[in-house]
Structure formats: structure tokens, C-alpha cells
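== subunit A ==
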Amino acid sequence: MEHHSILRVVSKLLIPPMLVYALYVQFHGEYSPGGGFQAGVVFAAAFVLYSLVHGIDALTRVAPPRVLHALAGLGVLIFAGTGVVTMALGDAYLGYYALGEHPQHAQEWGIVVVEFGVGMTVATVMLSLFIAFASHTRKLDDKDW
Partner candidate 1 sequence: MMSLIEANLPALQVVLPLVAAPLCALLGRGDRSWAFACLVTFVTFAVSVALFAETYAGTIISYRMGGWEIPLGIEYRVDRLNAFVLLIISGSAALVLPYARRIVAAEIPAERQPLFYTAFLLCITGLLGITITGDAFNIFVFLEISSLATYALVASGSWVNKRALTAAYNYLIMGTVGATFFVIGVGMLYMITGTLNLADLAVRIVEHGDSSTLRMGFVFILIGIGLKLAMFPLHLWLPNAYAYAPSAVTAFLAATATKAAVYVMLRFMFTVFGFDYEFQADTLRMVVLPLAVIAMFAASIVAIFQDNLKRMLAYSSIAQIGYILLGLTFLTETGLTASIVHLFNHAVTKAALFMVAGCFVLSAGTCSISKLGGIGRDMPWTTAAFVVGGLSLIGLPLTVGFISKWYLVLAALELGWWPVALMIMASSLLAIIYVWRVIEAAYLQPAPEGVVRKEAPLSMLIPTWIFIGLSIWFGINAMLTSTAAGRAASALIDSSHILWKE
Partner candidate 2 sequence: MTGSPETQSKSMPGSILLGIDTARGGRIVTWCLLLICAGLAAAGFTGHLHGYFEIEELPAFYGWFGFLVAIGLGIAAKIIGIFLKRKEDYYGAGSTNLEEHPASDLGMEASDA
Partner candidate 3 sequence: MPEYLTPALAYVAAALLVPFVPKGALRGLYLAIVPLAGILIFWGLTPGTYNAFNVMGMQIGLMRVDALSQLFGLAFSVAAILAALYAWHLRDTIQQIATLLYAGSAMGAVFAADLITLFVFWEGTAIASVFLIWARRTEGSFAAGMRYLIVQIGSGVILIAGIVLLYRETGSIAFTAMELGSPATWTILAAIGIKCAFPFLHNWMHDAYPSATVTGTVVLSIFTTKLAIYALLRGFPGTELLIYIGIAMALFPIVFALLENDLRRVLTYSLNSQLGFMVVGAGIGTPLAINGAAAHAVASIFYQGLLFMSVGAILFRTGTARATALGGLYRTMPLTMIFCLVGAASISALPLTSGFVSKSMILSAGGYEKMFPVWIALLAASIGAILHTGLRLPYLAFFGSDGGLRPKEAPGGMLAAMGLTAALCIAIGVMPAAFYALLPNDVPYEPYTFSHTIVQLQLVAFVALAFALAVKRGLLPKAERGIVLDTDWIYRRLLSAILGSIGRLIAGLWKGAGRMIASSLNWGAGIVYHLHGPRGPFARTWPTGAMVMVVAFLLGMTLVVTYI
């Protein structure tokens, strides 16, 4: 890996902005184009880039598949759980008005939480898929480059 310094440097430069951009897309979802789906994909793309440069083993060290699976489940739970919470608070399923006094704030809160769950699931599922496919290929040695 030592002799791919250009790739390493470029990826180190790229990955943090990607993550930040993903978070931007994620948390602006409720009033501008964006949201959990897009953010999740961008977020996962950062990890994919990391894996492309440093190899699949490095990625699974950072994001072990077990953790990814758990997070994917957790994301769904956050999404579906929000609906359950609103039901418990006396509104319909995903009826956000129950979440706060002010209707607008309540809506915002609801969307943010739900989008967060969606983003989490999308990102982790993307990564899981990537790992599932990528780990089937033969390991590349440095000399093969």
C-alpha cells in the first residue's frame, strides 16, 4: 500500500468532505432537496472509496458486517419506532403533531428522526451489499497493481 501515495492522499482529502456533505444532505432533508436516502448513499460512498483504496479488510475493520447489520436493523427501528411513539402519544401512525406543542416544530422533529433512521439503514445496507459482493472476489496483492 505504501507506493500508492497519490491515491491515499486524495482519498484522505476526499473522505471527510464526503461525510460532512452526507450529514448536510441528511439534516436539510426536511426543507430542501435531500433526506435519508441520498444522504445514506453519499455516506456509504465515502466508505466505499476508503475500501477501494485500502482494501476490503480495512473496511471490515472499520465497519464490521455484524455492526452494519445491527445498525441497519436499528435504523428501521428508529423509523418504525417513531411511528409507534406517535401512536402511543395519541396520534395516528407517523402523525408527527403529537411530538411537540408547536405543530411546525413537531413536524420537523418527526421528519428529522425518521430521516435519520432511513439514512442509517440506507448507508449500512449499501455497505453490507458492497461488502457482500466485494468479499467474493480474489484478494489483490500489491504486485498485481
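Here is the rule we use: a contact is a pair of C-beta atoms (placed from the backbone, for glycine too) under 8 Å apart; a residue touches a chain by one contact, two chains touch by 3 or more; residues count from 1.
Keep in mind how these were chosen: all candidates are chains of the complex that A comes from, given by their letters.
Only a predicted model underlies this, so the values are computations on that prediction, with no experimental measurement involved.
For subunit A, the touching candidate in this complex, among 1, 2 or 3, is 1. Subunit A meets candidate 1 in the complex at residues 69-70, 72-74, 76-77, 80-81, 83-84, 87-88, 90-97.
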